[in-house]
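Here the complex is missing a single protein chain, while all its other protein chains stay put.
Should a chain be cited, it is by its letter among A and B, assigned in written order, with residues numbered from 1 in that chain.
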Amino acid sequence: MMSIPCPWCGPRDEIEFHYGGQAGVAYPQDPHTLTDEDWAQFLFFRDNPRGAFGERWLHAAGCRRWFSLRRDTVTNRILDRHDTRTVGQ
Amino acid sequence: MAEIRGESPLAPRAKLLAEASVPDVLELGEIPFLTQVALRLDPEGAEAARVGAALGAPLPLAPGTSVVAGDLLVLWMGPDEWLVMGEQGRAPEVVSALTRSLEGEHGAVVDVSGQRTTLEVAGPRAEEFLNKGCPLDLHPFSFGPGRCAQTLLARTEVALLRRHGTTPVFWVLVRSSFARHLAGWAADAAAEYGARDTLA
Partner (left out) sequence: MNNGYRLRARGRIDRDRPLHFTFDGREYQGYEGDTLASALLANGVHQVATSIKHGRPRGIMAAGAEEPNALVQIDEPFPEPMQTATTVRLTDRLAASGLPGRGRLAAEKDPARYDTMHAHCDVLVVGAGPAGLAAALTAARSGARVIVAETDTEFGGALLGTGEQLDGAPAHAWARQAVAELDEHPEVRKLTGTTVFGHYEDNYLVAVEHRGEDAFTRQRVWRIRAREVVHATGAHERPLIFAGNDRPGILLAGAARTYLHRYGVVPGERAVVFTTNDSAYAAAVDLHDAGVEIATVVDARGSVPPHWESLCAERGITLMPGTAVVTSSGPGRVSQVRVAQWWQEEERPGAEHTRIDCDTLLVSGGWNPAVHLHSQARGALRFSEDLGAFVPDQNPRSVRSAGAAAGVLTTSACLSSGSEAGRKAARACGLETETAELPRAASPPVRPGRTVWLVPSPTDSTGDTQYVDLARDATVADIRRALGAGMESVEHIKRYTTLGTAHDQGKTSGTLASGVITELLGRSTGEIGTTTFRAPYTPVAFAALAGRERGDLYDPVRVTSVHDWHVDQGAPFENVGQWKRPWYYPHGGEDMEAAVLRECRAVREGVGLQDVSTLGKIDVQGPDAAEFLDLVYTNKMSTLKVGRIRYGLMCTADGMVFDDGTVARTGEHRYLVTTTSGGAAGVLQWLEDWLQTEWSHLRVHLTSVTDHWATIALAGPRSREVLSRVAPDMELEQEDFPFMAWRDGTVAGHGARVFRISFSGELAYEISVPWWYGREVWEALVAAGAPLGITPYGTETMHVLRAEKGLPIVGQDTDGTVTPYDLGMGWAVSKKKEDFLGKRSFSRADTARTDRKQLVGLLPADPDLVLAEGAQLVEEAELPEPPVPMLGHVTSSYRSAVLERGFALAMVDAGRDRIGDTVHATYGGRLVAATITDHVFYDKEGARRDG
């Protein structure tokens, strides 16, 4: 049971959160100018690193804010946290 | 103020909660029909100050805090979200007062009085009782009077509020559709404090 630092509510148990996958995958400015390959990259391809990974979380049972953080996928240690609204940029 | 004559979510469980209560140890009961108005606005905008002035107390900006504003209570629910609570039947008046204070600025005021009901949990064992189903640290050091939080209780989403007073009193705001589940859990969890075990 990880303790996840919600930027607003502080540390809460993992069960209060909903996982949102890799952070920093922005919705393309104009999807219709992308090739099928580039669009598929956006839709289906994500990193899966061993170690630090930037990812998104929603404090679903709390303040309902999305935020992102970096987690070490080996130790589950949370390395740092980003502000809510920079996700996906 | 208009009296609500309908059936509150926990009215059919009033007897169960009363029977599960142990005087001076742990007392459970529904406070039905409380006015609840969801308020969304930019906390840094002028409208926040106007709303605070209209309520008679500034909106609580620190996460997990609440303020008493006259006979209303304002709970922090998110960085741009509050729940304004009051006696039953005041929703129309509160909605229009808040809407007026927005003065057309972007915000949202929604009557959600039926969305949740209030389970009051009172008594010296209240904290321990809640911790049977709630992972939050409810010690007065970290969750003192006036503190509120949205969290899970018995795997149900709730808003918790510790009331001011000499003995521990918590309000558990629970979605109407989940209220019976929570009452069933509460009666079961309270069984150890002296009332008969409700699950044979």
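Definition applied: a residue touches a chain if its C-beta (ideal position, glycine included) is under 8 Å from a C-beta of that chain, and two chains touch if they have at least 3 such contacts.
Since the model is a prediction, treat every value here as computed from it, not as a measurement.
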**Prompt:** Given the contact definition stated above, which residue among B:R90, B:R116 or B:R147 touches the chain not shown here?
**Reply:** B:R116
**Message:** Using the touch definition from the top, which of B:G107, B:G123 or B:P168 touches the missing chain?
**Reply:** B:G107
**Item:** Hidden partner interface residues of subunit A, rising order
**Value:** 1-3, 11, 13, 18, 20, 26-27, 30-32, 34, 36, 39-40, 42-44, 56, 58, 60, 64-66, 75-77, 84-85, 87-88
**Item:** Contact set of subunit B toward the excluded chain (per top definition)
**Value:** 4, 6-9, 12, 32-33, 38, 40, 80, 106-108, 110-116, 128, 131-137, 139, 141-142, 154-156, 175-178, 180-182, 184-185, 188-189, 191-192, 197, 199
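Here, only the chains that are shown with their structure count from here on.
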**Asked** For subunit B, which residues are in contact with subunit A within the complex?
**Response** 63-64, 77-79, 81, 135-136, 149-152, 157
**Request:** In the complex, go through subunit A and note every residue touching subunit B.
**Result:** 8-10, 12-13, 15-16, 61-65, 84
